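Here the complex is missing a single protein chain, while all its other protein chains stay put.
Should a chain be cited, it is by its letter among A and B, assigned in written order, with residues numbered from 1 in that chain.
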Amino acid sequence: MRRLTTLAFAFMFVAAACGGGGGTSGGTTPSGGGDMSALAPGKDVKPAAKITWWHAMSGVNGDALNKIVDGFNKSGKGITVEAVFQGTYDDLLAKLNTAIASNAAPALVQVYDIGQVYMRDSSQIVPMQAFIDRDKFDTKDFEPAVINYYKYQDKLYSMPFNASSAILYYNKDAFKEVGLDPNKPPQTFTEIADAAKKLTKKDASGKTVRYGFGPSIYGWLYEQMMATSGVQYADNGNGRDNKATKVNWDSAESKAILNWWKAGIDGGYFFNPGQDNNGAANAFDSQLSAMYIESTARLRGHINAGGTKFEIGTGLYPRPDNKPANGGNIIGGASLYVMKSRPAEEQQAAWEFIKYAMSAPVQAQWQSDTGYYPIVKSAYDQGPSKEWSTKYPQFNTAIDEIRNSPQNRATNGAVLGVMPQARARTQKMIETVLLGQASVDAATKAAVDEINAAIDKYNKANP
Amino acid sequence: MRFTRRDARELGVGLAYLAPSLILFVAFVFYPLARTFILSLYNTRTTGVPTTFAGADQYTELLSSPTFRDGIVATTFFALYTVPVSIAVSLILAVMLNQRLRGINVFRTMMSSTIAVSAAVGSLIWLLLFNPSLGLLNYVLSLVGVRGPDWLTQPGAAIIAVSITSVWLLLGTNIIVLLAGLQGVPEEIYEAARLDGARGLRLFLRITVPLVSPSLFFLLVVDTINVLQSFTQIHVMTKGGPVDATRTLVYSIYLDAFQNFQFGFASAQAVVLFGIVLALTALQFGVIERRVHYQ
Partner (left out) sequence: MRRPLAPRILAYSVLVLGAIVVAFPLLFALSYSFMTPSEVATYPPPILPSSPNFDNYGTVFATIPIGRYLLNSFVVSAAVVVGQLATASLAAYAFSFLVFRFRTLLFFVFLSTLMIPWEATIIPNYITIRTLGWLDTYQGLAVPFMATAFGTFLLRQAFLQIPRELWDSARIDGASSLRFFRSMVLPLARPALGTVAIYGFLSTYNQYFWPLLITNERLMRTTQVGIAQLRDEETLRWGLIMAGVVMVAVPTLALLVLGQRQLIRGLTAGAVKG
């Protein structure tokens, strides 16, 4: 009898501990491939008069975002969106995590690309697919590469908002100076190494005053190179067919990337700005480095900073010498989530705003104000978008790159519950190699072992 | 020893004076700490909700992990580079500022100005100076013929860079405290010592240092605790890198809680860090306070 009581208590305790957050609707991961409309509020629910939106855009991009919000608030729908800047993506996610734990989340949140699994597993969101199914919303106009990034088991859980990709930035004037063709940027690893050697310049005392190539140690850039190499970052379809169980960083392609990077540093023609992305951008602006790789969303910033001093060129992102046919680029940026803990009226209002933000005119203006891609293809036909393309043809590289990328699991990008940790770990892995602290084989093995263990722990804690 | 009624009354009076502080401490320090300790015994979901009881598992996992050992090393170096240097430099500057010269207040203000600078702001400024891409500090150094290291991208240099930032941030507080301490030393003692023939360095070591030792001890304890818990400088400048060289215990807690969302594991680390700081301070009080000279 005592045994039964103890067992009962234990069971109750475990059940209570596993409770997780509350919420009005059921679970967020349906078992079949069925219609998700039931998860959205009823069609005739009247949208709330005011909702809050947490985001991480400031500066030029923040201004553009506020423009969209103002436009919506004045559009006569009777809904006021209050956009609140919450810091960097990392800060915002930390804040959201705390808010969820004490039931204080807002109706709409912008979370970065690698926060996908976290958001899904939190059981705190209303999947975007629910609204799409309920209203039979047409998604044909959406940019496929962007939409596919945010799908899991073919369902859309959030609405992409700011989408970028990675390209090569290069200094056309420097190219001309050393006799390289300014209209034909290097595309493969070897081409970049060769160009970088030519572009590196030293002064009389032997100090390097210009490096050929200066990528920052940023996990995202490594992820992109895995994608252009045509390999998956993790197993199980990059975590999209099923939860990933291990990572693929010890593959031959990954080691090739690391060896190429290390050769550049050792040879003195690659610049190492460390993990500081802004530093790498600054180095390019100040012409300390003649080429570097980063997001398309930086284009506007570069034009403002360096545009009058030298001509900025953009090219395709680096890929292995054999240019694998299944290689391509991954979408970056962030997406919008509707939070389940808010009343149905607020969820409805959030959806109204999302539809507005996805309309072609709004997207075209957004693109022109920032440098992000429009989420909908018809935006390209709009005035502001055309103006932007004519004035800054460098941006077209990014569009072409995405359009021409094959759509497969490698280029869809990886999804992992421990993605932020994984990204940080690849950065440590790269650093270890570049600083000569370990061989490529040892460094990759250590990183893989560590993250596989972390994935294992995550999967056990979040079944 | 028996606990008499007088003892009880005196304790009551004492507690009355301590009550306002104690209530706040219990509410905002001890109670949360207890909750955190409990959390360290559980595996947690990403939202921090405990799932399964882990007992001491997270502790054993922690103590056997190489990242933890690296964290101890990083923390130790960081503390060793920062605390003695900051106190020594501040003492020298405070002595310089303790002179009766015209306009000395201007200098006092300038040198204690770092207390008005937040860790975030100070770190941003030093980030600008150490920045490998802008290279401001190295450029200035090169003007005097010194080739500066790759501050934030080489592991050894990165710890020193964060240390320099911390030393600089602590200067303001340290100088103010030491100056107050120095000014509490009566002039007669100096005169008497000078009459006895003591000068310069001897005067400094034999008279000044012992007399200002309460302040020195105070700063030793407080600065050590401060440095062992420093977060902002690392977050703004190195994010724990390169290669975890600046991943101190405190920063590790942050990463595990707010980047990796492993609250149970992070809580275990917080408990361990607390233990270390407690032991260290007890050691300082036990061993060093004896040599402090109170008037």
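Some observations on this one:
The criterion applied here is as follows: a contact is a pair of C-beta atoms (placed from the backbone, for glycine too) under 8 Å apart; a residue touches a chain by one contact, two chains touch by 3 or more.
Note that this is a predicted model, so its numbers are computed, not measured.
Note on the undisplayed chain: of the listed residues B:78, B:151 or B:168, the one touching it is B:168.
Touching residues on subunit A toward the chain that is not drawn are 52, 56-62, 84-89, 91, 95, 98, 101-102, 104, 106, 209, 278, 281-283, 285-288, 295, 297-298, 301, 304-306, 308-309.
Within the entire complex, the positions of subunit B that touch the omitted partner chain are 3, 7, 10-11, 13-15, 17-18, 20-25, 27-33, 35-36, 48, 93, 96-97, 99, 101, 104-105, 107-122, 124-126, 128-129, 134-136, 139-140, 168, 171, 173, 176-177, 180, 183-184, 186, 214-215, 218, 221-222, 225, 228-229, 231-232, 250, 253-254, 257, 263, 266-267, 270-271, 273-274, 277-278, 281-282, 294-295.
Simple rule for what comes next: only the chains that are shown with their structure count from here on.
Subunit A and subunit B have centres, each the mean of its CA atoms, that are 37 Å apart. Taken together, the subunit B residues at the contact with subunit A in this complex read 42-52, 131-135, 150, 152-155, 238-239, 241-244, 255, 258-262. By the touch rule above, subunit A contacts subunit B in their complex via residues 14, 17-21, 90, 94, 97, 100-101, 118, 121-122, 124, 214, 272-276, 279-283, 286, 288, 417-418, 420-421, 424, 427-428, 431-432, 435, 437, 454, 457, 460-462.
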